[in-house]
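A single protein chain has been omitted; all remaining protein chains appear in their positions.
Coming up: subunit A.
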Amino acid sequence: MSTPARRRLMRDFKRLQEDPPTGVSGAPTDNNIMIWNAVIFGPHDTPFEDGTFKLTIEFTEEYPNKPPTVRFVSHMFHPNVYADGGICLDILQNRWSPTYDVSAILTSIQSLLSDPNPNSPANSMAAQLYKENRREYEKRVKACVEQSFID
């Protein structure tokens, strides 16, 4: 069955393959275009560098009028990532626009890794360390990067 949401996701996939943004990749799961697996590589010159962080993206039939649910599968230590992997990012909630696609979502999450927003914390420990003890923050993130190779 081909619905507008599924057709849009096919276009997203095509665009992601034809014009892949650096440091992110994603593809629909084998039997369901509404569920995608993605990988974000930790951006250079950040403590996340070299990490390979896996995510799942779940779309509804209301896409692109409603944002998908994006979740880190890899364990993350980041001020805006909840313990269950959920992401606190304005464009995935109240600032969503139907002009975003998978490519835009993944690059936004990638830039969130470089620029956390400690003022709206999803992980208060990470936010506090980010603000007050950057060295410890980086140590915890590095542990996450190591973990991401095994996950």
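Points to keep in mind about this one:
Note that a residue touches a chain if its C-beta (ideal position, glycine included) is under 8 Å from a C-beta of that chain, and two chains touch if they have at least 3 such contacts; residues count from 1.
Basically, contacts and distances are computed from a predicted model.
For the chain that is left out, the UniProt protein name among "ATP synthase subunit f, mitochondrial", "RING-box protein 2", "Proteasome subunit beta" or "Calcium and integrin-binding protein 1" is "RING-box protein 2". Within the whole complex, the absent chain has one touching residue among A:2, A:31 or A:119, and that is A:2. Those residues of subunit A that touch the chain absent from the view are 2-4, 7-8, 11-12, 15, 64-66, 97-99, 101.
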